[in-house]
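For reference, the structure discussed in these notes is given below.
Excluded from the complex is one protein chain; the other protein chains are retained at their positions.
The chains carry the letters A and B, assigned in the order they are written, with residues numbered from 1 in each.
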Amino acid sequence: MPKTHHVRVRLNGVDHEADVDPRVLLVHFIRETAGLTGTHIGCDTSNCGACTVLLDGRPIKSCTLLAVQADGSDLTTVEGLMHDGQLHPIQEGFHQEHGLQCGFCTPGMMMSALALLGKNPNPTEQDIRWAISGNLCRCTGYQNIVKAIQYAGRKMQQGASA
Amino acid sequence: MIQQTSPEIGGMGHSVKRKEDRRFIQGKGNYVDDVHLPEMVYGQLVRSPYAHARIKNINIENAKQVPGVLAVITGDDLAKAGLAWMPTLFFDKQMVLATGKVLFQAQEVAFVVAEDRYAAADAAELVEVEYEELPVLVDPHHSLDADAPILREDREQKSNHIFHWEVGDRLATQKAIEESLVKAKVDAVFQRCHPAPLETCGCVADFNTATGRLTVWLTSQAPHAHRTLFALVGGIPENNIRVISPDIGGGFGNKVPIYPGYVCAIVASLKLGRPVKWIETRSENLQSTGFARDYHMTAEIGADPDGTVKALRVKTLADHGAFNAAAQPTKFPAGLFSICTGSYQFPNAFCEVDGVYTNKAPGGIAYRCSFRVTEASYLIERAMDVLAYELKTDPAELRLKNFIPPEKFPYQTPLGWSYDSGNYRAAMDKALEMAGYRELRKEQEEKRKKGELMGIGVSSFTEVVGAGPSHTFDIVGIKMFDSCEIRIHPTGKAIARLGTKSQGQGHETTFPQIIAQELGIPVADITLEEGDTDTAPYGLGTYASRSTPVAGGATSMASRKIREKARKIAAHLLEVSEEDLEWEPGKFFVKGAPSKAKTIQDIAFAAYTNLPAGMEAGLEAVHYYDPPNLTFPFGTYICVVDIDKGTGEIKVRRFIAVDDCGNIINPMIVEGQIHGGLTEGLGIAFMQLISYDESGNVQGGNFMDYLLPTAVETPNWETGKTCTPSPHHPIGAKGVGESPNVGSPAAFVNAVVDALSHLGVRHIDMPITPWKVWQILKEKGMAE
Partner (left out) sequence: MIPPSFEYLKPRTVPEAISLLEEHGENAKILSGGQSLIPMMKFRLARPGWLIDINHIPNLAYIREEGGYLKIGGLTREADIESSDLIRSKFPVLHDTAFVIADPQVRNLATIGGNLAHADPANDHPATMLALGAQVVATGRRGERIIPIEEFFVSIFTTALQHDEILTEIRVPVPPPGSGGAYFKVERKVGDFATAAVAAQATLDGQGVCQGVGIGMTNVGPIPIKARTAEGFLKGKTLTEITIAEASRLAAGDAQPSSDSRGPAEYKKALVKELTKRAINRAIERARQ
């Protein structure tokens, strides 16, 4: 058996640590070791984006990163979006604009949206479509996801100026 | 007419925001892979690398040595329990784990169970299978050749022929076509594709040795039917099986069949007495579970020179792969394919289909589709365009000329369907107007003069949904009704349970809207549960756009039963006779004295506290709804494409979709369904393909090669609607989920062919890739 490695991450503001086999994928660490099942697995080839989480603020595909590589990093998953019992504007946008159907792609999609709006608070439709081009959705046809992200962008700007 | 309720009540026609969203946007959905049980272990399938090979030997010793491995199950082990084969949903059987030989690449050969999924994966790799390769049959056109290898040695019939099915008047159709002055013919392949919901298939099987009960968390679109099949096949008493479909990450027909992995997990749990989780990888999902289509079709139309159609003849070869695992409950081998006369008045029609075996994954599932209606709709809408070219007439004009007019409904088609209602011209007119059709044609003409390629595609589909009336459908004899049980609590709140199962369709919102409409109880006060066979009434599940037409009918009827009892209680409370009461959503009031009223909440409380003498307590009802007929949604889609001559790339510039699905429960959700279905149609038209090389190796077995549209390729959909209620449905609704997927492929293809039609192009098979377009341009001297 290979040597295990101690991994410590800050996950949604909470420290998690465990000794892991180096081949454990980050997505399995998040789902099974940390027990946060909002991050999903939809493919084997880093195409679908259902496993998207933020690693030190950047969206990455957690099925294509080893848990040992994330040692010492700051991770945000869908479970980290809500604050003080309040929905994040992105969550609100997805609800208001019917940006989800089966809900399976939604957590990863929202993580990509969060990263986009962090960099570009007022994205164009094309900016949004390219920013979520690494996230597949089989239900919505993306149109309402675009609207949801626009909704969130507006709401976050209002929040920032208020 | 549907009476308008207040937004607070949120009955039909309100775009109520979805109740199920709250858990999903917090990452608190509960999908099968999220189920974690104490002592749970993991299963992994070993699959065949060959498409056709005899199994000489399986050595499991090395696999068993991997630390953490608990069991390795082979086909021979299952054979001892009589479980090496299982019935498919359409009069065939399928190997659970291969015995004797394998018949397609990625076929299930052994099942490894281990303490964790990492050990299971390692051990699966160490199962050594010795194969002797056999000749491979990939092309269905060669299935019936004299020298073709016979694939299914288990069958009495030593042939690769599965069925021949025909419907209509062969001779009259032949005669009518021969006598027609104008003829059009198209050979069209609807390619093998896969629904690829974002969540793959999987289960957690938990046999509790203490209670003798088996609980299966299953990615199932039809949990009750699956429970019954598990009981019939496995010999476990049905009361000892509980199937739970938790949240489902998209289905699109992929989650209707029973797959070998489920059976293996159940067997392993029975053997080990521990919960066994089995979750497919994406590659396994694409390579082995239900594919769709693979229909090789020819349509011929005979018409008068003025464009009036006289006859339609359709001949089809259906490739079912290694087993006929068509997950379809109709009584016909080709499902509802005989809907192929579409929206037009054909006096004569004939349709025949032959099914064959090949060394490919088994299936023939209905991908966002009512059992071959997508193939049928695509074929007729392509054929009508070819006829328009023959006649040198505008494809929209040709359709308008041949539409079944509104006054002819209910309309009897020559192939045996009775269309409930339709106003095809209205939908077409609206689509033409939204598109600015005349201007688009003008623009196209100008572009052609400049050598630029632009195309406009029209598709005016008629759908058939709502499986279904028991004269046409059953699953192992079980009629295709669906069910709803409603219980009103003393405080006026309610819970409803249905036999359906949402996979994203929004049932937790829309079914309460029907109850809100019928009883005036606010949507917010109604909880909806589905998917647990221990609690929900028996139903046949969610696919083929059947939930609204069938379970929606049941919900409405169950609500009305409650309303009838409520009327009696209201009469008692108001001390008037029942005849003196009038209903408006939410209350009964005395005729002529509207202030003398009892709300549904008052009545609910009285149902437990103050009943008329002799009346049973409580306020609840259950209804099983067997629809009298199918419903027939329709619409017109218009697609505009631009083609890059240098690269062959196609850009969908605009897409206009006018749908008529009868009365609408939730416009927001209907529009969302249409967006999604159109995007799947886009993928099918331009990208999605499961193909095989000559050795039977799957091409397109993962998302690097099985291409699905991203947000960048997907255009903004322009939607519109007309409303022609179903006359036989309790709330006049028809169902909509699959319409955009059924109607759109022809619109996309027609648009591309239209862009090239002046070069003499009449047809291009899907998926239409840039290289196919470029090859045509090169042939026609338009590219170098």
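What we mean here is this: contacts are C-beta pairs under 8 Å (C-beta built on N, C-alpha and C of every residue); 3 or more make two chains touch, one makes a residue touch a chain.
Quick caveat, the model's predicted, so the values are computed rather than measured.
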{"item": "Selected residue (touches chain absent from view) among B:Glu108, B:Asp420, B:Glu713 or B:Asp754", "value": "B:Glu713"}
{"item": "Missing-partner contacts on subunit A, residue numbers", "value": "1-3, 5, 21-23, 25, 44-47, 49, 52, 55, 58-61, 64-66, 68-69, 112, 115, 130-131, 133-134"}
{"item": "For subunit B, residues in touch with the removed chain", "value": "117-118, 121-122, 125, 281, 283, 646-649, 687, 691, 699-700, 704-705, 707-710, 712-713, 769-771, 774-775, 778, 783-784"}
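The definition used in the following text is that only the chains that are shown with their structure count from here on.
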{"item": "Where subunit A and subunit B are represented by their mean Cα positions, the distance between them in whole Å", "value": "30"}
{"item": "In the complex with subunit B, residue positions of subunit A that touch it", "value": "1, 21, 23-24, 28, 31-32, 35-45, 47-48, 50, 77-79, 81-82, 87, 91, 94-96, 98, 100-107, 110, 128-130, 132-146"}
{"item": "Complex contact set, residues of subunit B against subunit A", "value": "17-18, 20-31, 33-34, 36, 67, 117-118, 195-200, 247-250, 252, 281-283, 503-506, 668-669, 671-673, 675-680, 702-704, 708, 710-712, 714, 716-717"}
